[in-house]
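For chain A:
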Amino acid sequence: MKRTLLAACAATLLLATSACGLGTESTGSQASVSRVPELKPDQKVSIVFESYNFGQAGAWTDTFNELIAAFEKEHPNISVTAQKPQGNSANPATDTISSLQSQLTAGSPPDVVQLGFSDLDFTVNQLKALPLDDLVGKDTVQANFDGEEYPYADSARTLGDWKGKTYGVPFVFSTPMLYYNKQLFTQAGLDPEHPPATWAEVRDAAKAIKDMTGKDGAYVDCLTKAAKDWCFQALVRSAGGRVISEDRSKLTFADPPSVEVVRTMQDMVRTGVMPNRTQMQAVESFARGDLGMILESSAIQGTFLKGAGDKWELGAAAMPSFEGRQAIPTNSGAALFVFSQDQAKQRAAWELIEFLTSERAYTTIATKIGYLPLRTGLVNDPDGLEKWADENPYLEPNLKQLEHLEPWVSMPGASYLQIRDGMMQAVENAVYQGANPADSLRSAQEEASALLPGGGK
Partner candidate 1 sequence: MRGKGAVAVVSRIQLQGLTRRFGAVTAVDDIGLDVADGEFLVLLGPSGCGKSTLLRMIAGLLPPSEGRLWLDDTDITHLPPQRRDVAMVFQSYALYPHLSVARNIGFPLRTRKRPRAEIKAKVAEVAATLGLTDLLDRKPRELSGGQRQRVALGRALVRDPGAFLMDEPLSNLDAKLRAGTRAEIAELHRRLRATTVYVTHDQVEAMTMATRIALLNEGRLEQLGTPSEVYDAPASVFAATFLGSPSMNVVDATVRAVDGALVAEAEGLRLSLGIDADIPDRPVRLGVRPEHLTLTSSGGQGIRAIVTAVENLGSEEVAHCDTGVSVRGPRPLGVVPGEAVTLSARPGHLHLFDHDSGRRLAWQAASVPQPV
Partner candidate 2 sequence: MVSGAFVEVPAPVRSREACAAGMTDTVPASPAPWQRVRRIAPPYLYLLPAVVLLIVWTYQPLAQTFVLSTYSWNLVPSTPMVDVGLGNYERLLSSPELGRSVWRTVIVILGMLPFTLVIPVAVALLTRRVRGRAQGVYRALVFAPMLVAPVAGAAVWQWLLDPSAGAVNRVLGTDVNWLNTAGTAQLSIIVITGWHVVGFAVLVVTAGLAGINPDYAAAAQIDGASRSQVTRWITVPLLSPTLAFLVLMTVLLSAQWTFPLIDTLTQGGPVGSTTNLYYLLWEYGFRSHDAGLAAAAGVLFFLGFIVVAALLTRLAERLSHHDD
């Protein structure tokens, strides 16, 4: 034990001599943020823009590079460095918060950051994103929403608001859609022009596909930890429940509607019509033509189209409903937030946000990546997206869903991710690993309730 003692001594020694280098160097209270002046024409500013869309090779990165180049051309005094979040997750969007956090810890956060709506509470209250209303004025923010010609869809305008103030400008946006393989539908003797509209129909169609073609039936990408909870929320809302009470003070994801959703999904797995897949495997499998249907974010449509090529035909339908109820989709996607600590950079950051949410930028993003344009009017603009919308039959159900759209509710408090992960893990455990839905959700809800601010009381 002599070694142990020695090592312990060494550790103690070091402990005694080391200063605590982390933390406590507070940047001061951010209770009030003063209005930032306009940039002078010759004032050179460089800012950093962090977006998870840079994580992937291909269309996403190319599109964003194109947009930034255009921005720099328009604002020669501002230079933008784009970066992806730190980290290695298969889905860079899951790395955004931890990446921002370590950069905040190091004292040098990026200036503009693209963050998911699920992180809104944490972003505003813990990470202290700057209130744009204070920074550039409420009028300016609203003017941007109104746009030059085509305003934001009403349901989208307030997604980045917290207690009446706008912190983030909603940027990219998608809704859950039921994509299906028309060829497999035909082979299974189903009508490819009449996709299932309810979950019961999905199950039957999936069974037909499985039986007739040997391929997998349907996959719902809402039921794993990796999928986050946006479309699980949609499923629960469609079944008439909520995962968290409306005032966000109480978790309700173990209530009967949620249990019913999980049970329905579990049944599909148990009967073999829904394969046990990870998000990535399912997307790939569908793109390859080995899967009949998939409930997926419209952001991935590009991949499906590419996978389909001329081998099979992609069909798209609105999110299915539960018998006798209206389907209520929620939005996935992200808003742009400002974290600059320097006034000039704050102004430059706003300029970038304005540019990236302009009509022109949305035209590029929608055509190149497939995200929904938040300025929905653009699809009727002959100079804008009208042509694209016409060529793109998958857009219509997506736009239609906006009518019933409800926002993706972020979990409260500092431990929101643990709450969310705990909930989704329980769902995953029930659906794919065969645990009892009610028990699994209940125990997860009990554990997670303790993590709510104030212990969920």
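For anyone wondering why these and not others, all candidates are chains of the complex that A comes from, given by their letters.
We take it that a contact is a pair of C-beta atoms (placed from the backbone, for glycine too) under 8 Å apart; a residue touches a chain by one contact, two chains touch by 3 or more; residues count from 1.
The model shown is predicted, which means the values in this text are computed figures rather than measured ones.
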Touch assignment for chain A within the complex, options 1 or 2: 2
Sites on chain A touched by candidate 2 in the complex: 1, 3-4, 7-8, 10-11, 14-15, 17-18, 20-30, 87-90, 97-98, 101-102, 104-105, 107, 126-128, 216, 224-226, 275-278, 281, 284-285, 288, 290, 414-415, 417-418, 421, 425, 428-429, 432-433
